[in-house]
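Apart from one protein chain that is not included, each protein chain of the complex appears where it belongs.
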Amino acid sequence: MHWRKMGRRFLFTLALGASLVALPAPGWAASPVTIEYWHINSPTFGGPALKELVSRFEAKHPDVKVAEKFQPGVYTGLMQQLQVALAAKRPPAVAQIGYNLLAYAAGQFPHVILDKYRQSDPAFFKGIPDNIMALGQFSGVQHGIPFGVSTPVLYYNADLFKAAGLNPDQPPQTWDDVQRMGQAIKQKTGKFAIYLQQPNDDWMEQTLIWGNGGRPLSEDGKRVGWDSPQAIEAFQMWQDMANKSKLAANMTWEEGIQAFLSGHVAMCITTIGRQEHMRKNANNFQVRTAPVPRFGNKALATATGGNALIIFATDPAQERAAWEWIKYLLSPEGATIWTKGTGYLPPRAEIASDPTYLKPFFDENPLMQASLATFPYAKPWVSFPGPRGLEITKIFIKAREETLEGKRPAEAILKETAQQANALLPR
Amino acid sequence: MHGLLCLACALIVFPLFWMLSTAVKPPQEIFAGTFRLSPERFTLENFRAAMTAVPIVRLFVNSLVVAFGVTVAQAVTSILAAYACALMPIPGRNVWFAFFVATMMIPFQVTMIPNYLLVSKLELLNTYTGLIVPQAVTGFGIFMLRQAFRSLPRSLVEASVLDGANSWQTLWRVVVPANRTAIAAVSILFFINTWNQYLWPLLVATDRSMKTLPVGMQEFVNLEGGTMWGPLMAAASMAILPALVAYLLAQRYILESFVTAGLKE
Partner (left out) sequence: MPFARAQVARARWRRSAVLTGTLYLMPAALLTGVFIYWPLVASLVLSFHEWNLVSPTWTPVGWQNYIELFASRPFWLAVVNTGKAAAALTLLAVLIPMALAAMVLRVSPQIRNLYRVVLFSPSVISMAIACAVWLWIYHPLYGVLNTVLRLVGIEGPRWLSSGDWAIWGIINVTVWKSLGYNFVLFIAGLLMIPSEMQEAARVDGATEWQAFRHVTFPLLAPTTLFVFLTTFILAPQNLFVPTQILTHGGPNEASNNLGYLVYQLGFEYFRAGYASAAAMVTFLLFLGLTALQFYLAERRIHYES
């Protein structure tokens, strides 16, 4: 009896599985098209917003169903699942691809080139600024539509600033300020001054290089840029703060966040996407944000985080539905829901100041202001080209880890690893 | 001795206490800057959040079905193969044994992708069958049970044979009952391993409705937007209960069979 039930379960799930992969044939306009949408939006990071987006979209497009699927492990995790799904020839119709992985996906994965929609949807393309649209392009070809846009910001603990005799209304503007104020914090409170994010990616490192006037990758794409004098100077500064002056905490990513939220570190540089988490979890102190510190009088420049949407659908009906979904996500209504849910900046800057859309949100969330102020200075988060691009990123991450270990000067480490990386770039 | 044992217990069980204590703390206390085991303000909010954010009952049922299915399948295939390798006069049985045992050394990353592609071709993604069948055999189980079966007094098998029982009857009437301890022991391990397994269900169960607990719980971990420590630990606390209960029930049984086995000898 029990077994029979189980057997029926198996059959049922078999049928369910089969029905999911059965795609409607093109031309069956009456039956709804189901598109899979892969994302990283967990319950605290845009999950509820996404559910709202899906239901509103489906209400407007009764002929399309969106099957949203959360993928763990953020953009890297999603990429791994995507690679395997592509190997099995059943990719999602649309997926969020992190900017750091975009060159790899655009170069290696079969996907839809989006330039053809420029004729049919000129209004859509006009609504998004060129410099943002460029984040989804390689050599002028539109591979993806930039969707999530985030900048790094400096979070700081206003209470620790006060305890150190500093004015929390005047956060550091340059790295020299960071060091000066950091000394005060260290002496008066015994806490670490700053934690620069150290996850398994190179966003912080690229931000430092851009900020000091360097480039993560040469313009012709033949050489990595982390052995330039600007990069070496920035990395040496970070190494000194971690090892000599002991102002910077050197620990793994989750540990660093824990240290900041528990009041053991006064400042923390990470994505604006964290603002809600920071606000809600800070242990009895006031969190504020400021733009990332500048190098002397050089202009502000940061790497841009987030994701672009790429269409992997092979069936024409699915592709059409996927494009409609993307257009909705980037519409003023869609972008408003998305920004409120994630803290990512809207790809359309103008809705940020529009009272019908995001103005109230930005007014209520002062933490977002630092990111808005950074937006005009956003540089791309370079993803290294060629089939070995992901390995190059890892070499760069390892170079940072070795730099922070402090056993060799930054210059030696960066020059050696840049050579290894250059050999992997396409000739 | 009690002192030493208590200390060992405290050390070993501490991470579990920490998990439980985090599960009943409000977010600000989770990030309290000092170490503190008991919450200042006890809350069940994390459990509520865990239950509403993910379909936890569904995840639970899936985990249970998969763990149970895999355990039964692995136990049956292991018993049969171990019996043949240990007690039946078949040609090349040591080669067969080596054939099975060698699988223990194969990194699972090797089998993951080909098996995924196969399961996908058979349209078994997001099904219990796809989750269970590819892991229905384990070299570890065959290895353990073969060792156990071999130490069975030959006279027992002999007697059964002389009674005219065939090999099938001998297996279920003599060999399995005499080795119920070993079988229970490996079955617990199968169950716990499957219950906690991550990579295979991550690939095969992509629909939220087919995910297992360890995969579903990943929704609380987000390195971009921030990890929800409270609900994560609350979900984890709920997830260990079945495995712990399974062990509690089985360990009493194991203990009894050890004691009776000891008395007989």
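First chain written, first letter: the chains are A and B, and each begins at residue 1.
Basically, a contact is a pair of C-beta atoms (placed from the backbone, for glycine too) under 8 Å apart; a residue touches a chain by one contact, two chains touch by 3 or more.
Quick caveat, the model's predicted, so the values are computed rather than measured.
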Contact with the hidden chain (one of B:Gln135, B:Ser187 or B:Thr206): B:Gln135
Touch criterion as defined above, residue of A:Ser31, A:Ser55 or A:Asn200 at the omitted chain: A:Asn200
Absent chain, residues of chain B that touch it: 1-2, 4-5, 8-9, 12-16, 18-19, 22, 33-35, 76-78, 80-81, 83-85, 88-91, 93, 96, 99-100, 102-111, 113-115, 118, 133-137, 139-140, 142-144, 147, 161-164, 166-168, 171, 181, 185, 189, 192, 195-196, 198, 213-214, 217-218, 221, 229, 232-233, 236, 239-240, 243-244, 247-248, 251, 254-255, 258-259, 261-262, 265
Where the missing chain touches chain A, by residue: 76, 80, 83-84, 86-87, 104, 108-110, 198, 200, 249-252, 254-255, 258-259, 262, 264, 387-388, 390-391, 394, 397-398, 401-402, 404-405
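Keep this in mind: only the chains that are shown with their structure count from here on.
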Length of the line joining the C-alpha centres of chain A and chain B, rounded to whole Å: 36
Chain A residues within the chain B interface of the complex: 6, 9-10, 13-14, 16-18, 20-21, 40, 42-47, 69-70, 72-75, 81, 84, 87-88, 90, 199, 253-254, 257-258, 261-264, 271, 273-274, 276-278, 280-284, 342-343
Complex contacts: residues of chain B adjacent to chain A: 27-33, 49, 53-54, 65, 113, 116-117, 120-121, 123-130, 202-203, 206-208, 210, 215, 218-228, 231
